[in-house]
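Submitted below is the structure of interest, expressed as structure tokens.
For this view, one protein chain was removed and the others were kept in their places.
Think of it as A and B in the order they're written, each chain with its own count starting at 1.
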Amino acid sequence: MASSTRGCRMAAPDMAARRTTVASGLASKLARLLRDPFTVAGLTIYAVLIIVAVFADLLMTHDPGEILFRANGRVAANQPPSAAYLLGTTNLGRDVYSQLIGGSRIALVVGFTAAICVAAFGTLIGLLAGYFGGKLDAILMRLADLALAIPFLPFAIVLAGFSRSSTTNVIVAVVLLLWPNTARVIRAQVLTVKERAYVEAARVTGASDARILFVHVAPNILPLTFLYGSVAIGWAILTEAAVSFVGFGDAKNISWGYMLQDAFVSQALSRGSWHWFVPPGLCIILVVIAGFFIARGAEDVLFPKLRS
Amino acid sequence: MTAAQTSAHPLVAASGLTKRFAAPRSLSDMFSGHQPHVHAVDGIDLRIARGESVGLLGESGCGKTTTGRLLLKLTEPSAGSIAFDGVAIDTLKGNALTAFRKRAQLVFQNPFDALNPRFTIERVLAEPLVNTGVERASHSDKVEKALAQVRLPPLSRFEGLFPHQLSGGQLQRIVLARALVLEPDFIVADEPVSMLDVSVRAGVLNVMREVRATLGLAALYISHDLALVRYVCSTTLVMYLGKIVEQGPTADLLKTPLHPYTRALVNAVPVPRVDQSHEPLPIIGNVSDARGQPRGCRFRERCPMAVARCAEEEPPLRDCGQGRRVACHLA
Partner (left out) sequence: MSNQPVLDVRDLSVEYRTARGVVRAVDGISFSVPKGAILGLVGESGCGKTTVARSITGVLHQSARIAGGELLLHGRDLVSGPPKAWLDARWREISFVPQSAMNSLDPVYRIGNQIEEVLIHRGGKTRAAARARASTLFEMVGLNPGRLDEYPHQFSGGMRQRVAIALALALNPSLVIADEPVTALDVIVQRQILDVIRDLQRRLSLSMILVTHDISVVAYLCDQVVVMYAGRVVESGGTRDVLERPRHPYTMGLTNAFPDLESAAHDLVPIDGSPPDLSQSLAGCRFQPRCPFALPVCSSDDPQTKTAGSGTRFACHRHADSDMLRRQSRDIATWQRPQ
């Protein structure tokens, strides 16, 4: 048993010596990640999303909120896709394509802000609960149970409805509800890392709790934080879409979810205006799937033993 | 601390040292509200003089590792006290704790797990100095010195290398160097070579012996391996189920063991020679449970010589001359 682990450890001299530690570990993991076609697909979707959101102003052909008129002075409502309106128009004469491009910005802001907050908050709580244990652990984990027990969508709607409907509130709702998943997994990982001899070595050589936690424990669970963060992006975008779809979104920001709601309320489905509701739906699906693809690939790299 | 004080007392002195762990409760325990305990360490006394090397011998589960962790304040005792250089360590905090950490170090059993995999060797060795606030200018000198003490090449040879790129023997020397870099007075070595291959083991043992002698370190070697204890320790304590059952100068203790448990241990070790005794061991059955010990001697159920008195009263660790002590009614 002992001899086999020893064998494995020693049989890895091919890794080139590198100076920075965390970065090099991540770099080698990233290299392996990039060999997985699913991960590459997921990362590509995210990359496209970011590029589109950043250059949205250049890509949009119209103002998403502007009511467009035809040459004859009538509202350009319910236009099919054409050179002037790439994805047609809505029943109020707004350009679908420009709304879709503008929606990527909201998706990006909501998705990434929420994901970063979820990952940061969840990781911190998980670290503290796992490392210190005892009463602190008990309190934090009961809070996590409580948050997990709250049904997701109703809570988001209530929160968005009680305060003003704003994108910020959607983000807050996502963070409040998603941190426990991350915190629990991080905590479990901290519990194992904490038992490693090198953590005890840090203690016996005089390291403070903060130093042990952030220098010796945290870097070894950082990959998990990334994993959960990437899943949270999809969840946050999905939640924003759902909240907007049921009509509690921020009316000033035309998101993909808002577009779906607009299309639904205007009976675009029954009129067969696929050019209106398919693109935002597809975008939501793609971005959420991208999160899971990346998570899937990351899981392979982080926990290779799960798959033979 | 004045010189007069330091010579007056041993470097490490523990008395009545006890560590209880809560054992899993049975269903009836839950109804009665009873919490059973395992006595990992049960009221042991221990003194280690400056520069002395003491072996702590015992089988797995006898409490030897817990004893080592208690002495280094890595876990708190349930009862009893530990004085390091005359100062009680149980209330140490802040700077006083850091000062203690600098003087008492640990060498780990498994070198493959004892070094942070994300740290370079250079960072591993400097880490104790960073932790204890040693001024940065002196770091490289101290690290080089520690490497030389464990007979490893200078730091430039480990430039940019990570622990997994070194062999087990090299890693264990790095672990030892990390302990030495703080220039401690006392080290606890917990099974320091049990994970290493034989051909490498000897090298590490020689380095440990040499370092201890040249630096005048006091050391506690925790091991199940009698040959190791024989090789590096002047005094040996034998532990059985949380108690010290015998102690004395290593050579005498292993040559003429007084306690029946020590005798069984000594006889049990095969030697690398074809001509050796194949007599059955003077011991019965397996280690009994440390939980809920009844009265009397803990070893009596396995002892081939046990008499009625052994079940009645627990034998105290008594003096029997020439620095030897034994806890047995019959010895």
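Everything that follows uses one rule, which is that contacts are C-beta pairs under 8 Å (C-beta built on N, C-alpha and C of every residue); 3 or more make two chains touch, one makes a residue touch a chain.
Given the structure is predicted, the values throughout are model-derived calculations rather than measurements.
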Omitted-chain contact residue, chosen from B:R178, B:R201 or B:H259: B:R201
Per the touch definition above, residue among B:G33, B:G94, B:P270 or B:G321 touching the missing chain: B:P270
Among B:D45, B:E59 or B:E144, residue touching the chain not depicted: B:E59
Among B:M30, B:A213 or B:A227, residue touching the chain not depicted: B:A227
On chain B, residues whose C-beta touches the chain left out of the figure: 59-60, 151-153, 167-169, 197-206, 224-228, 230-231, 254, 264-274, 276, 278, 280-281, 283, 286-287
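Everything below uses one rule, namely that only the chains that are shown with their structure count from here on.
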Computed distance of Cα centres, chain B from chain A, in Å: 49
Residues of chain A touching chain B in the complex: 2, 5-6, 9-10, 12-13, 15, 17-19, 21-22, 25, 196-198, 200-208, 211, 216, 219-220
Contact footprint of chain A on chain B as seen in their complex: 72, 74, 97-98, 101-102, 104-106, 108-110, 112-120, 123, 127-128, 131-132, 159-162, 164-165, 167-168, 175, 178-179, 182, 195
